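Only a single protein chain was left out; the remaining protein chains are all shown in position.
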Amino acid sequence: MLYREAGQFKASYQEDQQIFPIRQDKLGFIAILGFFFVVLPLIASEYWLQAILIPVLIFSLAAIGLNILTGYAGQLSLGSAAFMAVGAFGAYNFILRIDGMPFIVALLLGGLCAAAVGVAFGLPSLRIKGFYLAVATLAAQFFIVWALVKFPWFSNNSSSGVITAQHVEILGFAFDTPVLKYLLTLAIVAVLALVAKNLVRSTTGRGWMAVRDMDVAAEVIGIRPMRAKLTAFAVSSFYCGVAGALYAYTYLGTVEPEGFNLDLSFKILFMIIIGGVGSIMGSFLGAAFIVLLPIFLNVAMHALFAGSMPAGLGSNLELIIFGGLIIFFLIVEPHGLARLWQIGKEKMRLWPFPH
Amino acid sequence: MKLKHTALIGATIAGLLATGYAVAASEQFIGLPSYRVGPFGSNGASLYGGWIDYMAMVNERDGGINGVKLTWEECETEYNNARGVECYERLKTKGATGNTVFQPLSTGITYSVLEKVAQDKIPMVTIGYGRTDAADGRVFPWVFPMISTYWTQASAIINYLGTKEGGMDKLKGKKIGLLYHDSAYGKESHAILDKLAAKHGFTVEKLAVANPGNEQQAQWLQIRQMKPDYVILWGWGVMNATALRTAAKTGYPREKVVGVWWSGSEEDTIPAGDAAKGYTAAGFNVAGANYPVVQDIKKHVYTKNKGNMEDKERVGTVLYNRGVVHGIITVEAIRKAQEKYGKGKSLTGEQVRWGFENLDLDNKRLTALGAAGFMPDLKITCADHEGGGKVKFQQWDGTKWKVVTDWIEGDKSVVRPMIEESAAAYAKEKGITPRDCTKEM
Partner (left out) sequence: MGFFFEVLIGGLLSGVLYALVALGFVLIYKASGVFNFAQGAMVFFAALTFVGFREVLPGWTGLEADGNFVFWLAFVLALASMVVLGILTEKIVLRPLVNQPHITLFMATIGLTFLIEGIAQGIWGANVRGLDLGIADEPVEWIMESADILVSKFDLFAATIAGALVASLALFFQYTKVGRALRAVADDHQAALSIGIPLQHIWAIVWAVAGFVALVAGLIWGARSGVQFALTFTALKALPVLILGGFTSVPGAIVGGLIIGASEKLAEVFIGPFVGGGIEGWFPYVLALAFLLVRPEGLFGERHIDRV
């Protein structure tokens, strides 16, 4: 009832090619944007902004990046966190070393640095496939973190190798409160997500998907696998790089190279698997799920068992439930939350009068 | 899209937050960002166990601090920066007056909340870790890297080696190996040791160990070739036990290996077995359950079955006692602040910060607390947030740690200028005007 596309006719190609061809989707999307841009900043507490919303947005961006590479181009990567590190350290150095460098430009340049590094580490993908490639991307993960610790130039000779992000200022306007940081992050993530959504529907994106489904066949029909794979690595690393820069500038403020470790890479991979491989929206859902689940478990444990159970056992139980839920989700819905959302929408077409 | 999802979980969390928390009439809330799982879970369990037990003991024995009960809540960080920030934000607003002090026991989390604590007016105490140059209280009013920083410790280790050799001038021409964890933490040792090497005329051979450090064959074979007079072990976690095992394997005498305080606990020596015998490590607290303060914990907490440790045998280990030190410093700072802002009141973080800044634990006070010899005396001032700078050295005899020295002080004339220089650079980068300490009281 509520979700019926009957009567919505498309009279031109342009109309047919919209991101949201169905009116309800479009309205829903606008409502959600409105909620996140206008309502949330007014009602959300500092805790929600700083500790939940900002990281969810940043991880969503990183997950979109990985989703482009893994979900759309079919190249499994375990080095996303390292590309985030490149973005963060890149943006830091641009702002530090070039006077008057605008923040947004530095952010994009940081992303471009990550893209360049991503292409370099993506070169082996031309010959290596599957898990061999995944393990090979671990070389990027370990090498980049090592290099950032080892060469003091990257951290401006700080004795401990950490960098402290400069204040964020755009056109003389300082983004220093949680609400402003949240809005800045949201704006950047929203724009980049829109770009990604369009990119995967373009020639480039279709080329990626062709290579993903079978690269030999793709080559036969005239898609250059090298170009497709390397652009996927570049775009993916760019997204991760921008996410990394935001991670440093709007979220933590101070970052150390070890913060971008393998665990973080796995976490981002989890996000796209749980959210839905090959889905931009799935990246958001997955990021929210993976960020919120451990927090939720921790809070729930304290509320339910505070005092009645040894603290160590509680923490281990959280880990067990977390692992168990991941497996449960994979078994119940291997295509992720995005698929569940789709099923929900299908149901809404008939609701409240199913057959 | 994600609205439905977040809203759902949000509502549940909010519901859980609302229930199960009742505000006591007069209480002081302390948020504990602990870690009990993951690679450092065993360390976290001992540290936070000791700390919680001390606070429980103060509540049981004295009925709190001047009648103000201590309350606390743990938040699992898994030693992960992002989780640590979430815990910081979650704990911030709990309790009658919000979180009073934040002590993450992780350098990474320390850095991640360094700027937030100043904005939120919550003091952050990092005992034996964290940002070294925060010892300059003029630039970092809200951060207290107490008792001793990494740099002071490095200097104290060199002083100890000097006394072992029979005088600092005897260090000339000596070769000291530095086996460090290849991370921000391990790199903290470089600048200070280079400076001390230039001053005393010894050479430092630096050997990096890649994280996590469960393979050190290459490093120790190099040490075997170099034949250094001493090896300083700057490790954390599994790296320490592996270092001792590999030292034994390559025939390097453990008596000549000196560890930092994060390398000198039972968690490091027990897994190394016999290979750890003779190994010496620094510590700003000592092991042992015979100190009156630990006995009091046993008497008032464990006999009532309220202890936090699952394994009671570990009460009195190095890390447990380190947790007790955290407890003592926290409680004493609150006590000090109550003297100024009113006894028997719940204090805000800002007021407790004053307590930390004016903390004075002289030997008399330590004796009264039952902690004489347990931890060094300590006096914090507005400019100096480090205070003590003293460590003791303990040797592992195969079953337990034995104290082998008195308190040894680091060379402040070398360390302090470095701290000030580094803090000044930070202040410049961040546009902070250092406080004028003559105007503080």
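A and B are the chain letters, set down in written order, and residue numbers restart from 1 in every chain.
One rule holds in what follows: a contact is a pair of C-beta atoms (placed from the backbone, for glycine too) under 8 Å apart; a residue touches a chain by one contact, two chains touch by 3 or more.
Bear in mind that the values here come from a model prediction, so they are computed numbers and not experimental data.
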item: Contact residue for the chain not shown (choose from A:28, A:102 or A:124); value: A:124
item: Per the touch definition above, residue among A:54, A:186, A:248 or A:269 touching the missing chain; value: A:269
item: Option touching the unshown chain, where A:37, A:143 or A:305 are the choices; value: A:143
item: Residue ranges of chain A at the interface with the undisplayed chain; value: 70, 76, 124, 127-132, 134-136, 138-139, 142-143, 146, 150-151, 214-217, 220, 262, 266, 269-270, 273, 277, 312-313, 316-320, 322-327, 330-331, 334
item: Residue ranges of chain B at the interface with the undisplayed chain; value: 36-42, 45, 182, 206-212, 214-215, 217-219, 221-222, 224-225, 237-238, 241-242, 245, 248-251, 267, 270-275, 310-311, 314
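Everything that follows uses one rule, which is that only the chains that are shown with their structure count from here on.
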item: Parts of chain A lying in touch with chain B, wherever the complex brings them together; value: 29, 32, 35-36, 46-48, 50-52, 55-56, 146, 149-150, 159-162, 164, 166-167, 251-259, 263, 281, 284-285, 288-289, 292, 294-296, 298-300, 302-303, 306, 310-316, 318-319, 337, 341
item: Residues of chain B touching chain A in the complex; value: 1-3, 5-6, 9-10, 12-13, 16-17, 19-20, 34-37, 41, 45, 48, 73-76, 78, 80-83, 85-86, 88-90, 92-93, 107-108, 111-112, 114-116, 131-133, 182-185, 187-188, 190-191, 210-211, 308, 310, 422, 426, 429-431
